[in-house]
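I'd like to ask you about the structure that follows.
Subset of chains shown; positions unchanged.
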Amino acid sequence: MSDDHEYEPPRREEFSHDPIDHAEVRGGMTVGELAAEYGNAGIGAAKVHEAVDIYAEMLDPDVTCFLSLAGAMVPAGMRRVVSDLVRDGYVDALVTTGANLTHDAIEAIGGKHHHGRVGPNEARHGTPRSDSSDSSDGSHEREGMTPREFDEALRDEEVDRIYNVYLPQEHFALFESHLRSEVFPPLEGDGAVSIARLTRELGRANAEVNEREGVAEDPGIAAAAYECDVPVYCPAVQDSVLGLQAWMYSQTSAFTLDALQDMTPLTDLAFEAETAGCLLVGGGVPKNFTLQTMLVTPGAYDYAVQITMDPDATGGLSGATLDEARSWGKLEKDARNATVVGDATILLPLLVAAARERVE
Amino acid sequence: MSDDHEYEPPRREEFSHDPIDHAEVRGGMTVGELAAEYGNAGIGAAKVHEAVDIYAEMLDPDVTCFLSLAGAMVPAGMRRVVSDLVRDGYVDALVTTGANLTHDAIEAIGGKHHHGRVGPNEARHGTPRSDSSDSSDGSHEREGMTPREFDEALRDEEVDRIYNVYLPQEHFALFESHLRSEVFPPLEGDGAVSIARLTRELGRANAEVNEREGVAEDPGIAAAAYECDVPVYCPAVQDSVLGLQAWMYSQTSAFTLDALQDMTPLTDLAFEAETAGCLLVGGGVPKNFTLQTMLVTPGAYDYAVQITMDPDATGGLSGATLDEARSWGKLEKDARNATVVGDATILLPLLVAAARERVE
């Protein structure tokens, strides 16, 4: 340290106040109580506690709340958590992937994802491994297969695998029919339409099918967004089965999608927000698209909570710290922000349950 | 696939039963209810659900339960979660690090760890970043410091940092007195004593100080283990401040530690267990030492739950799958096992609260 730089040493109190009291858990405690106990702990637990605190503030009606949703969140069973947030007014704009919208629609028209295995050696969901010779559910045929044969069998059976989740491919054919009969036709003839208009038509159609036929317990994320007038942005829509279907439809009809239009209403929303917050679930395009809108508005996010397990050391945006975002002016200098490192399928329900317990 | 290998294709039901119902969360739900909702989801959430299921089975009194505890679990605020497990009879043997025993004893004699910052730019625990100019707790002096100056200041103030946790070094001096007056003397003159005998004396001394002076709310893990007659194994004890102190004491007294003796009672416990389970919190020496004891016994673990965030791709033991352990004969072929990838300070309290809700 150079001689000409003087500083007052930190007063000793700084290092001896605020003791760690140690988390205490008991059977029957609520999720909010668990989050409070995390506040008595350090490392990641302390970050969950802080994230709950910040997210609960973001749920205030005066905060404009952007939700960025990347990763296989719908196949992984997070659909209801998100659609409930939309329905309860906790989301002002949703930025997500074409994949999540594809899988959301598949369930809206009656399809189902299924608990599966990463490979044939995985124990069946909810079943002791030692019972796997029991043939009552047909699973013993797995025995004697390599994972490669297993994946080949999945292909022969027309079942796609997403980590430990299965989706029979027939649902893609039903999804195609849904799009071609209910979603795409109203979009024809207007030149290049915005992607948010496509996602809105998708939400409307998902909702209508359900009102008409009642096939799903929950009409889903896009339907909730449609009903609550929440825009759904999907910048990389072509990178999904929804996008592939849109492209195939565009080959034989007066229909295509405009890649740029949505930036106007999204920027307007950011511009008009008195106080803005974002919950970033995963990284990818949704994360950056949510953050970068602040590059063309005078303000920036006042609150930001991020759930990710991607490493920051690669320099990729998905795992980048929120402090780096501050250097670009995406977060206010005095924004409250927290990053929780972990699996979003575990942490998102925990965060939402704890924040809801706080504010409801 | 070679022609001479025939297999029955999987029956279609395998891929269309057991649908993902989507997790549903609400304010005020219990941790056990959250864990049940994880069972309606995929990816990591499904693994938490399975881990809770397996761990709840392991809490049966007929299962001999080994708890392996690596990482900075005591500084991070997990001390009470563990000591309560010991006191409630859920641990038959504990394998841990010298560091955890060191920090456990420091709190037993009245010391405290403190919420800190990874660097000076971190918001203070529980405090909005925008309030950091408030000088009431002395923290504004941090302003104007680099992290290097900050760490230098920590050194000047004699405060050690463990990620976002602080420990004033004076506690190490008090710990040294405790060891030299209460713990080491009874171990002198018997030749090389076992490490478990040292940890037992430590637990006794921690308990006695508390009974006498009542300095800590919880006398801690070693004390609980002493009172409940649960052995505490610490294979790499020399790799810790406890070990450094033992070495310095051994320089001037008839005292040293035997590296091998503990393997006899540990192996005996494994040998005699009708049903054995292990909860592996983190990796390192505790994980392997817990698993390898099955290499010299005829049986192997019937249950295993692992919490880790180390990658498996490096081939290191800390992140290795439990299937690899099966190839060595450390797990029974039909053992139930689950690995949850994530931060133990978040997942251990969640797992314990949910399993306790199930069995209590």
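Order of writing sets the chain letters: A and B. Residues in each chain are counted from 1.
Keep this in mind: a contact is a pair of C-beta atoms (placed from the backbone, for glycine too) under 8 Å apart; a residue touches a chain by one contact, two chains touch by 3 or more.
Computed from a prediction, not measured in an experiment: that's the story for all the values here.
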Practice problem: Count every copy of the one sequence in the whole complex, not only the 2 placed here. | Solution: 4
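The rule is short, and it goes like this: only the chains that are shown with their structure count from here on.
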Exercise. With chain centres taken as the means of their Cα atoms, state the distance from subunit A to subunit B in Å.
Key: 31
Self-check item: Contact footprint of subunit A on subunit B as seen in their complex
Solution: 1, 7-32, 34, 37-46, 48-50, 53, 72, 75-81, 84, 112-116, 121, 123-126, 128-130, 137-139, 141-142, 144-145, 149, 152-154, 156-157, 159, 162-166, 168, 218, 309, 323, 334-337, 340-343, 345-347, 349-350, 352-353, 356-360
